[in-house]
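Single-structure report; data block below.
Omission of a single protein chain aside, the complex is shown with its protein chains in their original locations.
Should a chain be cited, it is by its letter among A and B, assigned in written order, with residues numbered from 1 in that chain.
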Amino acid sequence: MSTISCDEVARVAALARIDLTDEEVAKFAGELDVIVESVARVSKVATLDVPATSHPLPLTNVFRDDVPEPSLPIDDVLAAAPESQDGKFVVAQILGEE
Amino acid sequence: MSNEKLVDYDDAVKRYDPVIGIEVHVELGTRTKMFDGAEQGFGAPANTQVTPISLGLPGTLPVTNGKAVEYAIRIGLALNCQIAEVCRFARKHYFYPDIPKNFQTSQSDEPIAFDGHLDVELEDGTMFRVEIERAHMEEDAGKNTHVGGADGRIHGADYSLVDYNRSGIPLVEIVTKPILGAGERAPEVARAYVQTLRDIFRALEVSEARMERGNVRADINVSLRPTPDSPLGTRSETKNVNSFRSIEKAVRYEVSRHAAILDAGNKVPQETRHFHEEDGTTSSGRPKSDADDYRYFPEPDLVPVAPSRQWVEDIRAALPELPAARRRRLHDAWGFADAEMRDVVNAGALDLIDATVAAETTPAAARKWWMGELSRVAKQADVALDELAITPAQVGELQSLIDAKRINDKIARQVIDGVLAGEGDPAAVVEARGLEIVSDDGPLLAAIDETLAAQPDIVEKVRGGNLGPIGAIIGAVMKATKGQADAGRVRELIIERIGA
Partner (left out) sequence: MTDLTCLSAAALADGLAAGEYTSVDVTQAHLNRIADVEPAIHAFLHVSAEEALAAARETDAKRAAGQKMAPLAGVPIAIKDLVVTKGLPTTAASKILEGWIPPYDATIIERIKAAGLPILGKTNLDEFAMGSSTEHSAFGPTRNPWDLGRIPGGSGGGSAAAVAAFEAPLAIGTDTGGSIRQPGAVTGTVGVKPTYGSISRYGCIAMASSLDQAGPVTRTVLDAALLHELLGGHDPRDSTSLNEPLPPLVAAAKQGASGDLTGVRVGVVKEMHGEGYQPGVEARFNEAVAQMQAAGAEVIEVSCPHFPYAFDAYYLIMPAEVSSNLAKFDGMRFGLRVEPREGPITAERVMSATRGAGFGPEVKRRIILGTYALGAGHFDEYYGAAQRVRTLIQRDFAEAYAQVDVLVSPTAPTTAFRFGEKVDDLMAMYLNDVATIPANLAGVPGISVPAGLSDDAMPVGFQILAPAKADDRLYRVGAALETLLERQWGAPLLTQAPAL
């Protein structure tokens, strides 16, 4: 039995901006249980006294000098754009803007 | 125009205690962006300040601009913050066309600076302490321009154009703790706080801090509660309020709006609001929702920032004098009355007077010109004092001409006119316009003798020890010399002549 509901998958898919078919939603709901099982196993050993490792090797303070490098030529910038106009990328109307 | 129900502001603050919170974003004036070497600068043609990194192209990686980190530490220290021993960047996810990676690289629970405060001087000289929760580093988004839908696209839909020049410009976001106790002065506190920050950014030389260019942007949180002892109310967050005047208006508007909602027994929805410059109102943006699940996690492509204590102390030692300290120092040095000093600050004349004093003028004289004649001219022309076409050095030169008795105060006004008209420095204007006062006693004595001869009765009075009428004689001599005489010298000569 799936512990992650189809509604939950649909909500996550919306958050991840991926259109899924109903079949995909149902399929993933079942498959996502793998994560729940992993969590159960991991939380058994990963007690809170163990520090987290976010980076495999312990580097700090890697900085770049504040020295400009050339911009990509505008033709290269827009070459891959699905659509462009006046040197800018054209995108569909953005909701939530005035 | 908004059709929100509003309560009169004065009425609202009698019955509710406003609590504000302010998030200020400042664009750092580094040469390059936060995480890539693309140059940044105002006014470049669209998409000409972008590298593959600024565009978020597949495969690209960020590298932190060390100068931006230094600037962030400078800001943190100026706001009396602790500087983190170690902090990390995090990814803040939300899909938006102006965010090329669809996440913003920011700092979530590990800001570089935290727990600070800023003392803000209000217009009447009261000091108000604003507690700072944190100051963290992040990157700016690109810019969308909306285009109307009259071009025959599908459904006549509007569309947007995106320019990524701004994408990746370093930002520091400064977040206050809830500002309590401002009461009816909340709008003024909000404005003064942002204005003080702006002055600090400039003094620190971390940003040009030009509000009109969006270098400094404020988000204003407002909530109301019945009394200062009540728990905090639900807040609204008014985004991108970008002028000092608007900040005051936004707070006032939100206080009035919240009061009306609460009066009606309703709950204030937690939402973002848009501010409308033209009428000082706000309108509903979007409610807090699923889209605010930002899924923060530590940015794996960047390593932690661990500023050594030595580095922090070096930066602290090199901090320039901050505006408040400078004001105190200048106040003492100049000896102005408190009210005079406040007027100077409010008029934006502090730097101008300081520079004029540096041009070897007395503080009193510098203040006299900037707060007097020049303020009048500026007001007439509806421009800021520092926008007048006259420099502190020129004002200094003007005063030294007066001190040398080559011109007097009255003529000085004509000289100012000349300088503002672009006729050159004061000395050149005096020369070109032939304004130099007559200092040779010969012609003066001639004029005096002539006047005295015409007014024997006054001469008698003065001889008799009544110096009162002497002014009339001086006035007549000045008139005869078309104002180009040194009034003081005229007086001396008259007294000498009459033998009083």
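The working rule: a contact is a pair of C-beta atoms (placed from the backbone, for glycine too) under 8 Å apart; a residue touches a chain by one contact, two chains touch by 3 or more.
On a predicted model such as this, the values are computed, not experimentally measured, just so you know.
Per the touch definition above, the residue from B:Thr30, B:Gln49, B:Thr64 or B:Thr481 contacting the chain not shown is B:Thr64. Within the set B:Thr48, B:Asn80 or B:Asn102, the residue that contacts the chain not displayed is B:Asn102. Taking the complete complex into account, B:Arg91 is the one of B:Arg91, B:Arg185 or B:Arg217 that touches the chain left out.
On the side of chain A, touch with the chain left out of the figure occurs at residues 4, 8-9, 12-20, 24, 28, 31-32, 34-35, 37-39, 41-43, 45-48, 50-57, 59, 62, 64, 72, 76-77, 79-83, 89, 91-95. Where chain B meets the omitted chain, the residues involved are 52, 55-64, 91, 93, 95, 97, 100-103, 154-155, 157, 160, 162, 293, 295-297, 300-303.
We take it that only the chains that are shown with their structure count from here on.
Computed centre separation for the pair chain A/chain B is 40 angstrom, with centres defined by C-alpha atoms. Here chain B touches chain A in the complex through residues 30-32, 37-39, 45-52, 55, 63-69, 86, 88, 95-97, 102, 144-146, 149, 157-164, 274, 285-286, 290-291, 293, 295, 298, 300, 302-307, going by the rule given at the top. Contact residues of chain A toward chain B in the complex are 11, 14-15, 17, 54-55, 59-69, 71-72, 74, 77-78, 85-94, 96-98.
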